[in-house]
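Subset of chains shown; positions unchanged.
Note that the chains are named A, B, C and D in the order they appear, and that numbering of residues resets to 1 at the start of each chain.
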Amino acid sequence: MKKTVFAGFGGQGVLMMGYVFAVAAMRDGKEVTYLPAYGAEMRGGTANCTVVVSDEEIFSPVASSPDFAVIMSKPSLLKYEGIMREGGVVLLNSNHVSRPLTREDLNSIRIPAVELAKELGSERVVNMIMLGAFAAYTKMTSLDSIMNGLSEIVKDINPSVMKLNRKGLDRGAEYILKGDLQ
Amino acid sequence: MTVKPKKGRIVIDSRLCKGCYLCISVCPNKCIVISEESNEKGYHPAEFTETKDGKDRACTGCALCACICPDIAIEVYRE
Amino acid sequence: MEKLVFTRPRYMKKAPFHYCPGCGHSIIHRLVAEVIDELGIGDKTIGVPPAGCAVLAYDYFDVDMGEAPHGRAAAVATGIKRILPDKIVFTYQGDGDIAAIGTAETIHSANRGENITVIFVNNSCYGMTGGQMAPTTLLGQKSTTTPGGRNKDRDGAPIDLSQMLALTQGAAYIERTAVNSIKNIIKTKKALTKAFKVQMAGIGFSLIEILSPCPTNWKMSTVDACRRIDEEVTQTFPLKVIKDETA
Amino acid sequence: MNKKLLMRGSQVIGEAAIRAGCRFYAGYPITPQNELPEFMSGAMASLEGGTFIQAESEIAAINMVIGASMAGARAMTSSSSPGISLKQEGISFLAALELPAVIVNVMRGGPGLGNIAPSQGDYFQATRGGGHGDYRTIVLAPAHGQELADLTEKAFEYADRYRTPVMILADGMMGQMMEPVILPDPVNLDTLPPKPWVLDGAQGRPSRIIRSLILDTVGMEEHNWKLERKYKMISDEIPRAETYMTEDARLVVIAYGTAARIARGGIKRAREMGLKVGLLRPVTLWPFPERAIREMSRLVKDFMVFEMNTGQMIDDVKLSLEGRSNVHFYGRPGGVVSTPDELAKAISSLYYRQNLKKEG
């Protein structure tokens, strides 16, 4: 059973990342839960969700001791660093989160997702790049599954957008696999 | 008879600013811009373009920016 | 000599607001705090915050504040004011709070001429709960419960509560203003001052309805949201003094 | 001592409330308790600093009481069953906001519109909290005119002491009936303990907040446990029950309010028939006098719960006993008032059925 937190600002597509990942994992035949955080915090604040993927029944969908965190903003790092499971892995969008982790028992993987997205010609795919990297790193699902998940969720999606998303996923995965890590 | 325009100055608390840019939209003298830096909350705060001792200060201290600022992020000083 | 000519008013605590960027609530908060300060009533004012985006108003206003259940602020304020007639009591309510669930309490408080001041923030939606249709939502306006836009036949047309209240004998002063522009902000402050003065003079129920931008739920930029008030909202809810018994 | 007066129950509550320092009443008409707001409308008008408001609804009334209580007043509202249902959100708020207030429920037959006859159908609602969340309401159950006066006074005292809503659970018969009553002396408002939490303008002190919204779950948990500790304290301090002919009893009837009154009659008759029967009457319904009942179970193996409903307090009796004795039930819902004779028959039938006549 693996717990992942996706966290950032509203508008960064954070919830979408988690949702697509959860659908992908479900179609892979796993047990999954997806829990968005909701609060009286007004919009424009933080957004985050927790996805649990498991081969067995999932008891608690909440973000206690997550194994992974995909962090898109500084406040999110602040919020989640403290509750990570020992040895957990934090994937950071390093263009938004420059500071290093304070906990030494965690691994961090820094992905300059905004830069990479710009290279691809659209800042819109920042989340796909992070998701691609996440999938490649954790091997919890495949990029194909994610693409299937995407088309299941977003009906009538523009083929060119789909293509761009795929590019984003690929670029993120590549970044991990090619060992571009700083 | 020319009235000597008052000189003004504002201080924007970048921690409070949420980047709504209403101040920019109302400043008659275009003294406010969007900062390149983002703050703790992820907003790019508004930034005052003039300094206290700068030349050609345009800000009159009219306080329109502060008046519309939803986050009370602006203090206004006037000579 | 340089002087500080604009800063946080005395009766606003130092806490940063939790509102969205460009939200009218926080402008209105500041205006109310300024008016309280200028009228010198800060240490005898009691506020009744709503359920709504401004539910945490007590974290901002530095006066005594007591929470009311959703929609019942006018009844709670009635209880307070009847016990402490020399204090200044105001409610702060959203359009959903006041014109949907709180319809009866508001109308009857006005009708009894309760000597309280009601600040009615009309942002044409349920902000706090995520942008559902409010009684004030404009025809055609999309919301999370009117995905196809508000439809007169299914959902009814927007309700003009202030006009209804004006029909009661107890309502002494009712004005509709907005906080979408400097001009309107200044007018709003004047209106708020007048409303509190009406209460201080014991003349009766005063209410200021304030059209307020909600960029988040309107899904607009902050500047466009302000513009929408001028161009659209005021068509249904024109800015004006709706009732003035002080003249 | 004040003079004995023949007074209508609803007026007794009103008079006693005012003597207890109640200065704010808001209510909405509903039979069978209209005489209470009617009395209050006149009484408050002739009282310095007294406020009576006929609210536009029960909901408005309870919320006015919230406001008056925030402002420091001893405040009261009253209604009957359907109207009390409407007040549940407000009562939950009173509990959460830790505001004192007195709520009178002159119960009638139900559910729905029901009828206006005396009933005890709202026991669950009163004692379990008809509103939402973890909270409790102190519930006092007067059984006769004098107690209407005495428990009304107590209600205000408890409300202030524990900063919590207190309900007086009466029924239409009690509200309508006239009985001789000696009213308590008026309290001196100036000698009541100060309330260092009221909202009266922040003059010379930091501003105050009264609120129940606690978004942070840890803070909310803390608040809930704080309330829970208070409820525990109340449960330790105020449970009260009265007994009648229980010394040698082999069967003890448990009944409250009007039912208890009738039960006394039934028991007297049963005694005349030679049956060893007694009564335990809970005066506080919450906190329930568990200990008194548990202790009695050492000698008594059969309890008969008698209620004017289909069986609600019986849960609390069973919870008090946890299997230690047999718990039987006799009840009639819908506003039927059993007679003492009828009850005597029910008692004797049970008595023989359980073979309690045997030499003991």
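Throughout what follows, contacts are C-beta pairs under 8 Å (C-beta built on N, C-alpha and C of every residue); 3 or more make two chains touch, one makes a residue touch a chain.
What you are looking at is a predicted structure, and each value in this text was computed from that prediction instead of being measured.
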item	value
Per-label copy numbers for the whole complex, where each distinct chain appears once	A x2, B x2, C x2, D x2
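Going forward, only the chains that are shown with their structure count from here on.
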item	value
Higher-contact pair (C-beta pairs counted), B-C versus A-B	B-C
Interchain centroid distance [CA atoms averaged], subunit A/subunit B, Å	37
Where subunit A and subunit D are represented by their mean Cα positions, the distance between them in whole Å	56
Distance from subunit C to subunit A - Cα centre to Cα centre, in angstrom	41
Where subunit D touches two or more other chains at once, by residue number	none
Multi-chain contact sites of subunit A, meaning residues that touch two or more partners	40, 44-45
Touching residues on subunit B, where the partner in the complex is subunit A	18, 38, 40-42
Residue numbers on subunit A that touch subunit B, as the complex places them	9, 44-45, 73-75, 96
Subunit C to subunit B touching residues, read off their complex	1-8, 12, 16-17, 19-27, 30, 181-182, 185-186, 215, 222-223, 226
